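Complex shown without one protein chain; remaining protein chains in place.
== chain A ==
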């Protein structure tokens, strides 16, 4: 089997790649650092409010009457 020797990256290319990568990381961290953050107490309260406001429209929480259950197997009715 022939082995092809790949050209080695010059140390100059290698270090400029690393610098480019480090610059991109700084850019990304600047984006993430710049956002406005709200207090966890407010975030929690909003999540709790959302759950309570939408509870009555949550069939898995409220339960589903048999007559309205789309997945229940419908057996034919027999008149006794």
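Operating definition for what follows: contacts are C-beta pairs under 8 Å (C-beta built on N, C-alpha and C of every residue); 3 or more make two chains touch, one makes a residue touch a chain; residues count from 1.
Note that in this section contacts and distances are computed from a predicted model.
One subunit of the complex is not drawn; among "Ribosome biogenesis protein NSA2 homolog", "Integrator complex subunit 4", "palmitoyl-protein hydrolase" or "Guanine nucleotide-binding protein G(I)/G(S)/G(T) subunit beta-3b", its UniProt record names it "Guanine nucleotide-binding protein G(I)/G(S)/G(T) subunit beta-3b".
The chain not displayed touches chain A at residues 11, 15-16, 18-19, 22-23, 25-26, 28-33, 35, 37-48, 50-55, 57-61, 64, 69-73.
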